[in-house]
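The complex is shown incomplete by one protein chain, all other protein chains being positioned as in the whole.
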Amino acid sequence: MLANFKISLFFICNLCLLVLANSSEQFDEELSIKSLQDGKVASKFSFKTLLKGASPKDPRTLGTDDESQHYTLFPLGLGQILREYGVTELHLTLNAGNWNYGRWGYPEEKGVGPGAELWVWMGDGAPNSIDHRWKGLRNALAGLFCASLGSLDEQCTTSPVRSFSPEGVLPDWDLPHQIRHASLPSEHVCTENLTPFLKLLPCKSLSGIASLLNPHRLFDADWHGMGIHVLWRGKEGIEVRLTFQSIMDPSRSSSKQKQDWSLQSLFDRAIDRTCPIAHSSLISVSLPSSGAHSITPEPSRVDSGSAIFDVATVPKPFNAAMNWPSDFEYQYDTSLTPLKIQRTLKGSSQARGQLSLVIANHGQVSQQVVYLETMPWLVQFYLHTLKTSVNGAESDAVISNITYIPAIPHSRPTTFEAVLLLPARSTTRLTMDVTKAFLRYTEHPPDAQRGWDLPPAVFTPIHGGQSQNATAGLPSERIYTPALLVDLATPDFSMPYNVIIFSCSLMAFLFGSIFNLLTRRFVVVHVGSGKQE
Amino acid sequence: MTLMSSSKTPSPPASTLNFSVVLSALVAARVALTLTGLPDVLRDDHQLASPLTSFSQLQEGIYLFNHGVDPYSGGTFRHSPLFLTLFATILPNSPRICSLLWTLCDGLGAWALVQIWRARQNVTSSERDGLIAAVYLFNPYIFLPTLALSTSSLENTLMLILLMFAARGKASPALLGLAFLVHFSLSSIVLLSPILLLLNTDQFSHLASPRPLATSIRKVVPLLGEFVVYFCLLALSSTLVSGGFAWIPQTWGATLMLPDLTPNPGLWWYFFTEIFDHFRPFFLMVFTVHLLIYIVPVCIKFQHDALYATFILLGIVGAFKAYPTLSDPGLFLSMISLFPEIYPYLRHPIVTSLLHLHAFLLLPLFHHLWLNQGTGNANFFYASTLVFACANGAAIIDCLWAGLRIAIGKPVEGYSIVQE
Partner (left out) sequence: MSSMDSHSPPQDAQNAPKQPSTALRDPSKLFYQSDGVHRSIIASYWAVILLAVPLWWYTTSIERLSLPQSRVYSQAENHLRLPVRICLVAGDQQLAGQLQDSIQQHVAKASERWNGLKIDVLQQGQCNSNDGSYSVIPSDKGITLEARQLSYPLADGSSVSKLVDTLSALIVPYSAASEQEHRVAQYSPRYRLSFSLLNEDAAAGKAIIGWDVEQAINRYIHPILSRLSTLHNFTIESQVQFHAPLAFTPQELDVAYALTSEDLTVFVNSAEWTLSSSASNDPVLHFVLFIPSSDRRPLKIANADGSLSASGAFLLPQWGGIVIHNPTPQDVPSDTDLPPTDLDQVFSVFSNQLLALLGVPHLPVGVQRGVSEREALITDWQLDALLRRRALENAEGAQDTLRSIVKLVDQIENMPVGEDVKGDVQDALAALDKMYASSRTSLEQAFRYSAQALTLASRAFFNPGMLALLYFPTEHRVAVYTPLFASALVPLFVAVLKEFFAWRRQRKLLLANS
């Protein structure tokens, strides 16, 4: 009897433990779909796993054996990497295309820079240096995501503190935290990156909202990008957020000029099954503020302008659709963001050029932004030629608080961070001369004539500056400019031996001639033909 | 080349004009040149300004220095800390005023060249004075880099001034000048031994009547010591001014390691663009040692005329140094005017002149085709630098031959002088 009691007690304890174990991780998935003013459809998948009560690994313990890691929902592969390198916060985005802020507004996920972008916050104080860990992390993530993140090397690594402040909480370890940021605009995102991304999801792409992630459709979108965000939410725990954003064009697949869409038409799939372990699984569709439209099926609820479907309860297969009775009419000239930024590299010479930035502030209020350039050493700034003008009139007050870390050839990129003050309803111009580097022939990529992609500039608006009274319409996001392409002078790649032979022979010839002049003796010879004695 | 042809023409009618008037007129003409649009076009031209002498780089360094960024922490500022502080504090750095300053420096250089000539001839003035000044001021290899505000022009002026002091036997100013020059451009260390020799002998021409060195080599030691002291003082003050040793790898290190492969008219840049990485250190060593190998032989051969030895080595440095600009060979060519006695013995002056003309036309053309127009490739410009190297080499060989040949006497019909 007693034994029986013991056993049942043991079971009860076990059950308690089980309950605890299960509730320590939580998975939420969400899809939001929004029709844009240019007729396109923006969709954002967000898969959030919260590891409750967990905290980032203290870098001081990195040298010692790690405790066992047991995960139910949290991706083990990612968890191992985070602990191995003591990462506090990590953001990796892989995007294809340029985000059009004017037409599409600010993206729901900030990280829309072209190509690959990786930035992490790490605590110092580990036996290995931060740069060493950063390198290991890059290689590990490259392996995990099948992306060439390994080439995010020292030549693109910067530490822009002001533009990339942590989104979560940094632990209070009495250790300095440092940021490492690198971007690779030439990275192309494709299916081979999506597959490992999907494997990190608890339900992969087999059930729940994730089953809509159909690579054939996603990589056909006008713009698409995936992101992995890890941050510490203080006491709540560590959050891993996997996101996939895309901009699709429904009119492209329909014969008529209509912006109607359905899950089936966008993703070529419908949701057949619920992800069983999702804590919540929602699809929210923003409803247009005006105009006749219909949405099917009936949403579970409507909340502040969005129709929300709870995937767990809706009948399967689930295919939401939105229809407009009338054809779509394109509206011109309504920028959704107050700032319009244009960045170009001028000049046809392969030796030098001019970086030019034109920022138009359409807003009613002046705006302060942090402007960040992380330029590889291939393009070197002449900061003394920096000129700023507002509405055509030269003005030095535009730019302030410059942080400048000059590039080191073959190793470090330039970091240029400054605060720009953009007056209301004005156009600010900024120009700076640059020189282009000449590389060794082994440093050129195989397609050297294509040029080099330069990372985007990043603009981060500052709040609470001079424009405290104005709150509406202010961007609260990071703005990426499109990447630039720089044309560098190339040597002849077939020439190494020719050059060695030409140059060496010439030098040897001159050397030999001078040597002969210095060492041979002069003699007088008689050359007269008939005048010999 | 202007000089060679003019030297053969009968000397101009005795000029009653005072030399200073002539010099002023020449300088005024040069100042007029700076007022044209040329300086803006030529600035940063790769043939006129190397990364070590470019005015834009200097301005960038000054800007960083004034804004609290250590210019030597980055990778592109390669000017001496002395230039940096001079221009950040005393000297102006607006391009327009600098143009004037550079031109005046050229005028000073021309004046120093004339002083050397007078010292060598042991006269207080001569008819050739104006011609010599003109050959310097209107040598395109000299005035184009000046218009481009390349600091190599300032180095040339410094070179001529120190030679002037050396020719007048004023050891301390000459050695101080040389210390500055070596500090600015490490390759000039090659000139140390002929200048020490010059300070121990006289400046007169003994080319036609060579005689072995009479003075003892021991006299050189205190002079060498003085130079070392000056040089160390300059290095020390540079370190103090820039607040660290970071300037050494950035300035002198660049001459030895060639980190910047920006094209220039020299032989190094394309070679080290194309060389296999494994052999890079070895060939850097070979190219550097190659520059040094000439010092002793030339000094031994021309021990009777140290000024001529300096002149020959100047030509060799100009042709083979790491980051040359046109003004380096330009100084050598202009200095030919100091030695009119060798003109009859030049071996093939026409070929040399034509080679120089050829190179002078090809260099900017191919540079433009490659980098701006995009219709040529790097080989075009490389080929023209080879022609330029040939021209420089031919000029050195000519002068070497003539400097030795002159001792045997005027050519006689039926007999020819050859080397066995």
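Which chain is which? They are A and B, in the order written, and residues in each are numbered from 1.
One rule holds for everything that comes next: contacts are C-beta pairs under 8 Å (C-beta built on N, C-alpha and C of every residue); 3 or more make two chains touch, one makes a residue touch a chain.
In this text, all values refer to a predicted model and were calculated from it rather than measured experimentally.
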item	value
Listed residues A:I277, A:I402 or A:A448, member touching the removed chain	A:I277
Where the missing chain touches subunit A, by residue	10-11, 14, 17-18, 21-22, 65-66, 68-73, 75-77, 80-81, 83-84, 140, 143-144, 196, 199-200, 202-204, 206-208, 273-277, 497, 500-501, 504-505, 507-509, 511-512, 515-516, 518-519, 521-527, 533
Contacts of subunit B with the absent chain, listed as residue ranges	210-212, 276, 278-279, 281-282, 284-286, 289, 292-293, 296-297, 300-301, 303-304, 404, 407-410, 412-413, 415-420
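Everything that follows uses one rule, which is that only the chains that are shown with their structure count from here on.
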item	value
Rounded Å distance between subunit A and subunit B, as computed from the means of their C-alpha atoms	51
Contact footprint of subunit A on subunit B as seen in their complex	44, 46, 56, 59-60, 62-64, 67, 69, 71, 73-77, 259-263, 267, 269-277, 290, 293-294, 297-298, 301, 316, 319-320, 370-372, 374, 377-379, 382, 386, 389-390, 393, 396-397, 400-401, 404-405, 408, 413-420
Of subunit A, residues touching subunit B in the complex	348-352, 377, 380, 382-385, 402, 404-412, 414, 433, 435, 437-442, 489-492, 495-496, 499-500, 502-503, 506-507, 509-511, 513-528, 531
